[in-house]
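Report on the structure given below.
For this view, one protein chain was removed and the others were kept in their places.
All chains are identified by letter, namely A, B and C, in their written order; residue positions are counted from 1 within each chain.
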Amino acid sequence: MFKKILIANRGEIALRVIRACKELGIRTVAIHSDVDTNAMHVRAADEHVCIGPAEDALSYRNIPNVLSAAEVTGAEAIHPGYGFLAENAHFAEVCESIGVKFIGPTSENIAVFGDKAKAREILGGRGIPVLPGSPGELRSESEALEAARKIGFPVIIKACAGGGGRGMRVVNKEEELVRAFQAAQTEAKSTFGNEGVYLERYFLEPRHIEVQVLADERGRVVSLGERDCSIQRRYQKLVEETPSPAVDDRLRREIGRVATEVVKAVHYRNAGTVEFLLDKDQNFYFMEVNARIQVEHPVTEMVTGIDLIKEQIRIAAGFPLAFRQQDVRLTGHSFECRINAECPEKFTPCPGLVTRFRPPGGFGVRVDSAMESQSTVVPNYDSLIAKLITHGQNREEAMARMRRALDEFVIEGIKTTIPLHVRIFNDAEFQKGRISTGFLERLLAHDSV
Amino acid sequence: MFKKILIANRGEIALRVIRACKELGIRTVAIHSDVDTNAMHVRAADEHVCIGPAEDALSYRNIPNVLSAAEVTGAEAIHPGYGFLAENAHFAEVCESIGVKFIGPTSENIAVFGDKAKAREILGGRGIPVLPGSPGELRSESEALEAARKIGFPVIIKACAGGGGRGMRVVNKEEELVRAFQAAQTEAKSTFGNEGVYLERYFLEPRHIEVQVLADERGRVVSLGERDCSIQRRYQKLVEETPSPAVDDRLRREIGRVATEVVKAVHYRNAGTVEFLLDKDQNFYFMEVNARIQVEHPVTEMVTGIDLIKEQIRIAAGFPLAFRQQDVRLTGHSFECRINAECPEKFTPCPGLVTRFRPPGGFGVRVDSAMESQSTVVPNYDSLIAKLITHGQNREEAMARMRRALDEFVIEGIKTTIPLHVRIFNDAEFQKGRISTGFLERLLAHDSV
Amino acid sequence: MGVDQHREIQELIDVLKRNNLAELEYERDGFRIYVKREAGPGQAAAARDSVPAGLERHAERLADSGPADTVGKVTITSPIVGTFYRSPSPDADPYVEEGDVVKKGQVLCVVEAMKLMNEIESEVDGRIVKILAESTKPVEFGQPLFLIDPAPAP
Partner (left out) sequence: MGVDQHREIQELIDVLKRNNLAELEYERDGFRIYVKREAGPGQAAAARDSVPAGLERHAERLADSGPADTVGKVTITSPIVGTFYRSPSPDADPYVEEGDVVKKGQVLCVVEAMKLMNEIESEVDGRIVKILAESTKPVEFGQPLFLIDPAPAP
């Protein structure tokens, strides 16, 4: 097992990894930018190294400084968390080349899933159900038009290098296509530095269903149930749950089997998430693989009892998975609310001093956060300040617990998305499990009426 | 289901009950003494009534005022928590007589188990293995001597009305007995107002093993596994865990069956705990029944997923148990540390202003506490200020998590038992599960050497 | 405490006073100071004011009762939890009205608890300035019921 791990991240996920390391008896090195000198992840680690100024390109994404920090502290492995360098194939490659273990998939794994159109092409060729779409990057307007006619409208144009919902465009009619195609290319170029775009069929009211997988270095793969992440605003997830109210045992087995095939097809290693779109008729389509640990991983931990970060570390250290598919038991139901430092109406970031931070407690309540009273939310990074996770014997209990915990949660000094979460959990349709990726936009639209 | 419940308690257990009520959609009434006006349980409840001055005899144990508070607020039921009025048969009886549901056992149940010697006599007569001891209260020195000779030395003298370890005395040799008997009677009289004492065989290095049971109003009983509460200081539990490292599946079934027989024998209702002494040869002996919810109930909740407070409320409302014995699954391992506002060396209470309170968080960590930064620990009541509970896939993980969580827990302004818990969890014998009720005294004795 | 730190503290206090600040906290190199001024006349109340909620409620009730100054007055509070009644029965006259002169030991009201009527007596000779609770409503332990202006000692 590793003796010392460097955590190349900040905030709640850095603290999450440090906690797992402490429980495994592994020493930790935190890195931080100069505005994060006093951050909780820095104080929680055994050692810490300042690796640059506030701008993430010069600090948390600064590969030479991150690797130098690993070198001077003697860290044998690096956990990238999510974001920053987590899905940077070059970083993973450099780590491999200098003998520092990257705790995550191989650089090839990251590269394959970095090009979404290509990944879909490869997997479609191996019998994985993929979204009906263009075979790969679209080179011309006529190619786009031809592909769209074949798929049937409405279609959605996506950037090959995109992610997090940016650079997407829905086209309802043929006559809108050329203009949208050009605009999407321009946007893709300016946002991602790569103008490649592709087409997919656009579904109304789909669910976002994803499957957590673990693959050890010997190629053994297990799937750990699905997560329903349909509560999104502009493709940003806000609430996640497991199991999905739309997935029964038969479908769970089937989608788990397909997810396992996806990661086996590319010799994937470590933790990953296979994302699917589920339509109203229970058809599911592969969308993409997130080659990292995800923000919403705790809900899977709550129902399986498996510490996913520890599993990532064990796998990276060369240990085989200690359990098989048939050992995985899903117990109860779990929700996660992402609490962001944002104005809950307009979603504008709201950094500042947190004058009071009192997390909820008690049975079935988990809080993952690097905040405390008198912490400062700096404006330089993402606005997620806490993940509130509940577990219950069934969906009703987990929901009631979330309402109770949201009510108990005190965060003063800044605005947060807590009031929005309260609204979601009080919504009758949500309570019945009747959700789709359009749910939140509709809920918010009610305000303006 | 009840619409409104009054919680006749304070501190963490009052908050625990309020949380359960909120999740069940039941309105809550807090009661409080005048020093607790600003306490968290008061702020968490929907309504609150001041029922007296600081002295608990005039407030939390003041039956007329507690019942008047229920009356003026229209509460249909009273949850007594633990301590105060929880095992007061008269209170339960008055509640019954005025039509307010007492959430707990019947007044007869409480009365039966209130006289320990008598309870043992009744149950011994029904084939329950009881500690070898005097048949009942000892009326004279000669009776005591005769009983002790029959049992064999060492013996322990206990007060019939005793509890929490008070009024106990170990006698190693025959010539010490008469003197000890007289002293025990005097102490029992002055402490409990009842000079009745009885004798039991005294075991060296026993374990304190207890079984959680639930019994509904129709008489259906389930047992929910055992708790090992061997880490005690002067009979005060400090650390509890489940499952016990000394109990295997066979013994668990056997002791669970006996516990079920005990409560069935007296037509017990609601939640209760059957306490056993387990000797080195895996023999177990019935000691007593705690006719209430216990401080350490959360470890059972962590491994069963069952919310015991909600079950208490459901049972009191007349609902049958929704699960059978075979539905109960024990998953993983759980520990609880009782964090008291005490000097960790001398165990003297340490009330005062908590200037900073930062509970630990993350996966598998639960905190039950009514404290926050700037809370005051008042000197009038018991010193328990937080229960730190961890859960893991196995004993090792739950222990590692506890060490990590103890390390994260920040309580400033007062002294707490956290350093003692750190010592316990770092002790090699404890880590191996080699514990008995003598463990802590030995650990502490090391200090003085 | 070194001479330097002593001077530093004095400087901070001067800053505080000059600027009429309520609190000041300063930390450097492991040296930390927190200064807070007492709320005196002409001063804003300290932010960390923590009058217990229950007493605030009572204070509000007193405030609601008008400009009557409570200085020198005697407050009769409820010794039990129950329901406050100003008269012995629904049809009867109230025991007392505002302005009435009362004797020590005179019954002012009843508080019903567990179907028992508990008579509350005046603790002093004096005049009822204000009745602070509403008839037929619940009262808690310690809740002010009457404000009495005590008669000067004879």
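Here is the rule we use: a contact is a pair of C-beta atoms (placed from the backbone, for glycine too) under 8 Å apart; a residue touches a chain by one contact, two chains touch by 3 or more.
The structure displayed is predicted, hence computed values, not measured ones.
Novice: Write down which of A:5, A:18, A:42 or A:295 is the residue touching the left-out chain.
Specialist: A:42
Novice: Just name the one of A:72, A:170 or A:322 that touches the chain not displayed here.
Specialist: Counting the whole complex, the residue in contact with the absent chain is A:72.
Novice: Given the contact definition stated above, which residue among A:57, A:98 or A:322 touches the chain not shown here?
Specialist: Checking the options A:57, A:98 or A:322, the one contacting the hidden chain is A:98.
Novice: Among A:322, A:353 or A:410, which residue is in touch with the absent chain?
Specialist: Counting the whole complex, the residue in contact with the absent chain is A:353.
Novice: Which chain A residues would touch the chain omitted from the figure, given the whole complex?
Specialist: So the residues of chain A touching the missing chain come out as 32, 34-35, 37-38, 42-43, 48-53, 59, 64-65, 67-69, 71-73, 98, 353, 374.
Quick note on the criterion: only the chains that are shown with their structure count from here on.
Novice: If each chain is a node and each touching pair an edge, is that a line, ring, star, complete or other?
Specialist: Graph shape, chains as nodes and touching pairs as edges: a line.
Novice: On a CA-centroid basis, which chain has its centre farthest from chain B's?
Specialist: A
Novice: If you average the CA atoms of chain A and of chain B, how far apart do the two points sit, in angstrom?
Specialist: Inter-chain centre distance comes to 43 Å.
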